[in-house]
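Omission of a single protein chain aside, the complex is shown with its protein chains in their original locations.
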Amino acid sequence: MRANRTILTAVALGGLLLTGACGGSSDDTSDGAPGGRGFTPPKLSAPKSLGWTEGEVNLIAWAGYAEDGSNDPKVDWVTPFEKQTGCQVSTKVAGTSDEMVNLMKTGQYDAVSASGDASLRLIASGDAAPVNTGLVPNYRDVFPGLKMQPWNSVKKVAYGIPHGRGANLLMYRTDKVSPAPDSWKAVFDDASRHKGRVTAYDSPIYLADAALYLMKTRPDLGIKDPYALDQKQFDASVALLKKQNGNVGEYWSDYLKEISAFKSGDSVIGTSWQVIVNTAQAEKAPVKAVLPKEGATGWSDTWMVSAKAKHPNCAYKWLDWIVSPKVNAQVAEYFGEAPANAKACAETAAKNHCTVFHADDAAYWKQVHFWTTPIPQCLDGRTDVKCVPYAKWVQAWTEIKG
Amino acid sequence: MATGNGTTAITLRGLRKSFGDVPAVDGVELDVAEGEFFSLLGPSGSGKTTVLRLIAGFETPTSGTVTLAGEDVTRRAPFERDVTTVFQDYALFPHMTVEQNIAYGLKVRGASRREQAERARAALASVRLEGFGARRPSRLSGGQRQRVALARALVVRPRVLLLDEPLGALDLKLREQMQTELKELQRDAGITFVLVTHDQAEALALSDRVAVLNAGRVEQVGTPGELYESPASAFVASFVGTSNTLTGRAAELIVGKPGTFGVRPEKIRVLDADGEHDRADHSAVHGTVADAVYLGDSTRVVVDTDAGVRFVVVRQNLDTTAADALALPGSRVLLHWHRRHNVPLSQAT
Partner (left out) sequence: MTKAAGMLHRSPRLRLALLLAAPLTWLVVAYLGSLAVLFLSGLWTTDPFTSDIVRSWTLDNFRALVTTEVYRRVALRSIGVALAVTALCVVIAFPIAFYTARVARPRWRPLLVVALLTPLWASYLVKAYAWRVMLARGGLLDWLLTPFGLDGPGYGLTATILVLTYLWLPYMILPIHAGLERVPDSLLDASADLGARTARTLRTVLLPLVLPSVAAGSVFTFSLSLGDYIAVQIVGGKTQLIGNLVYSNITLDLPLAAALGTVPVVVIVLYLLAVRRTGALSSL
């Protein structure tokens, strides 16, 4: 668990800027036409068949996604891959989505575990190539809810293989917060009840959490997608967070920091991840988490292949390997997220892992709005207004914290 | 109490001071008269500086008392004693100008700005440093710093001025000049001066009285004349000027009685070996010249006497020349001197 934590800390720190995790609006799978997302990807095609493996493959991955036993001898799914395929794996761990995008631009890497915002940017810039899912046998068993989503496909063309997903939950101290909350209201309109002990995720993307809350509580604003906010909707979200700031004790981006704050009682309620809840409970902190009735934001990661890949065959082997039931189960448990492969649920060491992380809970994921990069062209399809781009979110986040 | 006006400025009684197990001052008893120029003379490690620091209050004695003008100040802090010090390294405040340095004691005593300025200027004039007031001490020569230190200590008109080897860092010419100035200053100010020095010539030249210290004890207190002419111990005799010491068989042979005696080199005449030497009131001894050093005004002759004691004799070059000095070594001579120059010394070291 310790090693696990270190990795997660690294991820959490990396996620600070949160160009990181994934994206897409989500419950709106019908809107698969990314042309409406404001860009047309360069014309690239996926391979029709695979050839001989090249003997090596270069990956860009989140910490914990390509473990070769060097962090924990028991955590190793890279060595068996090398033995089986003859592809030597070199992994470059990236801390943020921006880093991933920049690394991919060098053309020295074959595949990347991109989060939603990064994946779209890679598709738009032509750095990521379409993926022939037919060459990835295990793709068959991926949960349907993850296939052909706005963050991994454009115009009905798949650009990657889903890796796993998680949701941002509302965590609270059972001894300090009663009755048990069932709404994000507890950290917004009712935050003053826990003045100085509310916590929130320290990233501009957290604005989407406020927008999600307003989507349900202020129908007059007409928010359809928490990542597609026009100026008025954006201002309302910022105002809500500024108000929340008065009650916030601290923001977290390092997940160890959140655990310590909940254990000591410095924080009693706030946004969190499933793996944090589990760890905190294991450390005897009296905490619980809920997916509030308004739904939640979350992330979904995708393995993508570089358009300039020098080792595409090994890259495809890796894509198939990482979503194979056993390996997908291992990585999902190690990182603390829901696996992408339905069959992985039978392979997890903790038998209830998929239940805990809601891997097969379509209703649960319906309520999760995966992170994506806000752009001027409104992601909800509106064309009559300009939406506020991510750069402005970053600036606003600074101002919210003051 | 040679030039004192009769009252006692400083009284030390049974003064002891140990650093760890090492006694630096070991039972010192002294009385210094008001207006006296008093010196503490001794080799390094004799405890003379510690005595000074005990008087100033920088150290607290292990036992014994320090009395200033009849008041017991043993437990008082330096700033509660009407005593100022001229330090060996001058201890001028580097961040203040010369004038600020001099005015410091006045300022501390709450003197008005005008009074500070006037008295500081007068003090500067008294040490002939007019116009140097605005300088930093670092821009002064050694002799000038010395004078500033003096002015700074004197401007507050202390009852006693302590001087810790104040001339040690100066070259010979400057030192002689400063000696004269010091003496004049003391005479004009009428303040009690206590000077610590290892230079016997300086002590003899300046002081009304001198205390010779050795190993934390006072060997002898007296006027320069008393010390030189009637040293109480072999240590004093050899430390104050030079002295030929006769003891044991040599004393019996030459002086004619047992005991320890000192004979000053300049009291002895060097005669030819067959010269007349039978005068009853004279002591005499034969010997061979081992060495002769021509010093210009005098010649220093080293003689191995037949009594087995090596003698040093200083012969004024009244008629003799450098050539005579060169011819001396190896020759047989007769040394003789008036018996009254055989000064009995106590057996103590």
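Each chain carries a letter (A and B) given by its place in the written order, and its residues are counted from 1.
The criterion applied here is as follows: a residue touches a chain if its C-beta (ideal position, glycine included) is under 8 Å from a C-beta of that chain, and two chains touch if they have at least 3 such contacts.
None of these values were measured; they are calculated from a predicted model.
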Of B:Glu71, B:Asp89 or B:Asp272, the residue in touch with the unshown chain: B:Asp89
Among A:Tyr251, A:Trp303 or A:Trp365, the residue in touch with the chain that has been omitted: A:Tyr251
Which of B:Leu54, B:Val73 or B:Val156 contacts the chain that the document leaves out: B:Val156
Interface with the undisplayed chain - residues on chain A: 16-17, 19, 96, 98-99, 101, 121, 124-125, 196, 245, 248-251, 253-254, 257, 260-261, 264-266, 373, 375-376, 389-392, 394-395, 397-399, 401-402
In chain B, positions touching the absent partner: 56-58, 77-79, 83-85, 87-89, 91-95, 104-105, 108-109, 152-153, 156
